[in-house]
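Of the protein chains in this complex, one is absent; all others appear in place.
So that you can tell them apart, the chains are marked A and B in the order they are listed, and the count of residues begins at 1 in each.
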Amino acid sequence: MHMKMMKYIITCGALMIFMAAGTTALVFAAMPFDQKSKTADETPSLEALVCLDSHRMPNIHTNEGAIASQTFCYGCHSKSDIKKKEARADISLTVTPDTFQLNQPAHRFTACISCHTDIARSPHKTQTGATCRECHPVHSENMAHAPHLRVSCQACHFQSEFVRLDPEDLRVKLAHTDYDNVPISLSEHIFSDAANEKTCKKCHFKNNPAGAPAAVLPSKSALCIICHNSPLAMGHPVFGIAGLIFLAGMFSMIAFWFKGSVKGEETSVHRKISLSSESIWKTLFSRQLFSLMKIFILDILLQKRILKESVSRWSMHSLIFTAILLRFLVSLFTAIGFYFNPDGEWMMALNDKNHWFTAFFNDLLGLFILLGIIWAAVKRFIVKPKHVVSEYQDNIALIIIGCLVLAGFALEGARILVTGILPETAVYAFTGFAVSRFFSLFPLDWASVYPVLWYVHGVVAAVFVAYLPFGKMRHIFNTPLTYFIETVDGVKNKKRV
Amino acid sequence: MEANPTPNETFQRFGVLHRILHIIIIFNFTLLAITGFALHFSEFGWVRFLVSVMGGAAAAGWLHRFCAVFLYMGVLIHLFWLFYYKFVLKQKLSGPDSMLPGKKDIKDLYQNLRYAFNKGTPPLFDRYSYLQKYDYWAEMLGMQSMAVTGLILWFPDFFAGMLPGYFINIAGYLHLYEAVLAVMYIGVVHMADTHLVPDIFPMEKSIFTGKIDKKRFMEDHPEEWKRKQMINN
Partner (left out) sequence: MQTGTIRKKHNKPTGWFCTLLTAGYIFLAPALLLVSLADAAPATDSTWFVEMNQYSGAAHGSLRCEDCHGPMIESESGIKKPHPDPDDDAFLKSQTKRIFDYQSCRKCHKTAYSRFLKGAHAKAADKEKTTGSVSLTGYAPVCGDCHSAHYSKSHLSRVQTGRIMTQTCGTCHPDQKTSYLSNYHGKAAVNLGHDKSAFCTDCHGAHTTFSLKDNEAALNACLRCHPDATPEFANIIIHDTKKNIALKNDAKKTGLKWVHGVRAVIIFFVVLVLVFFYSHTGLLMLRKLHEKLRRHK
């Protein structure tokens, strides 16, 4: 029998070796080897050499190649009188090695055609503009508040006051004319200080042509991760205060838990902490972990105990809870994923509020939350069944979340109006799109209203976060903990109050 | 069929033939869905890999056709059995035991919906509940239409001689959307209704073993149980 086993193992091993060898061979076979030049043996003709003196693609990934390529371009562009003739003015196209190296020190050893990828051709006119994203990934909201995905890099990072919304692809770009339609030259390649608020004000002013809100808004805060992808930043001080209140509330809540006795220890907080942490570690590394996981999935994620009470209560609670949880998970996934692969297809889609999936997903879940809140409100205030005891704390929680979602949808509607994205793109955010259609009936300056709505949504969000450890919403932390402790055992009083 | 009380109190619910036919359906339906959807949604890299594992587009296509024929043989066997049942065994095809839909099914559906909204008790089913009947008829009629559209797509040259050209396009869409419907129905509703029902979870085995527990029999098919008791007594 053991011989059989041995044979089996040897056969398996041999098979594995064959598979591995085959794979290796396949990998090597798939590798592109340089094909031998068919002309290798012939003596190169004089003509070819002459042509290739200029027309050989330089290896722009080396310093020599980059400089050679630059030299080719400087051949014409370093002349001081090189101009593009426009109707109202001549635009200077002069780029000299000195000015370029002074204004773009980081790009000293970068070939012109690395960024101006499609310019070295006839007709000598670019279709794509200069491309930055070949080398630089998109950056997070920390630096540019809210992902300015439809703003081209140069609009912020180049020193020119004038930007425009390209009607063709609806991207905000550096303008080649000023606001009086007089052509301007951009050939100096001067970087701007993008961290300066002046740069933001290139777009964010009243009646701007870029479809931007009329005020410079703070970035989202790390607290916003509950529903939105957000950077690891504080954002506006309001969020900082909210965060502090949240932490203080959490601390007082935990301190309150420790007021009770832990395993018979009544007085020493120090002992209580060490005893409870001991039992936490003991539980985590015991088989009880599995029952905790079961509790987590059944009672916390799937809300088994609420379903036990009533189907309609479960549906109402799940509409709110599951929607918020899903948005939290997706936001967390996006925020973490962004740090690993900001340019990835998924991250670009999840970061882009106008991407059909993100727009639809966020709107649908937002609508679920709103429906849940409305359902709860109807139950509380209109139907008023006997078993529902309406506490004012519950009402506060409902009002906060309701206002938060309503302000969110209003904000989205205003954003769709202000940025002027096409209906066929915006329609995936179906609720926000409906709101925007409704808003468009009012002849307000929505670019100025948008910041107000933003602050309303932001402040309600801050209140929401600050209120979490107090009042009704404490159950988010309390209830799961109670379930866990109940499972581990109801008697041990690990942290029982 | 007869109630044969056995020591562990199980009753025969499905005959051997039905069990085999159901397995044939499972096997072929799954393969048909995989090959069909792999061929249709072929723009994804992993689907291309899947198809190349199957041996390329042509092989996947032939597998699809083979499974279709195999599945349809099951349908034919079932039809033959129906004839045999009716004319040789001289049994009745109608009545409360049958798959034929009746007034009771509509009443049951209404009562079930009321029950879902907590307005009453669940309906008492006979041998087959209305959802099981719907499963059967949707499957049986669906397979006929899938067979027709599938044949049109298989032999477009032949059918183009009889039908206008765009019928082949329509057949393509019918075939696709009906497949989507079937997979999304069987995969969710049929699975949930048989296996995920809280009292049955994790798995309903009676279509594979042919036997049903006394408890399940009394709960799921109370009317049939009542009739059986009356006959026995």
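Methods note: a residue touches a chain if its C-beta (ideal position, glycine included) is under 8 Å from a C-beta of that chain, and two chains touch if they have at least 3 such contacts.
If you're wondering where the values come from, they're calculated on a predicted model, not measured in any experiment.
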Touching the absent chain when the full complex is considered, from A:17, A:135, A:378 or A:399: A:17
Residue among A:61, A:124 or A:287 touching the omitted chain: A:124
Where the missing chain touches chain A, by residue: 2-3, 5-6, 9-10, 12-13, 16-17, 19-20, 23-24, 26-27, 30-32, 34-35, 37-39, 45, 47-48, 50-52, 54-58, 75-76, 113, 118, 120-125, 304-305, 307-308, 310-311, 314-315
Residues from chain B at the interface with the omitted partner, ascending: 39-40, 42-43, 45, 48-49, 51-52, 56-58, 60-61, 112-113, 115-118, 156-158, 160-161, 163-166, 168-170, 172-174, 177-178, 180-181, 184-185, 188-189, 192-193, 196-199
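As a working rule, only the chains that are shown with their structure count from here on.
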Chain centre separation in whole Å, for chain B relative to chain A (CA means): 45
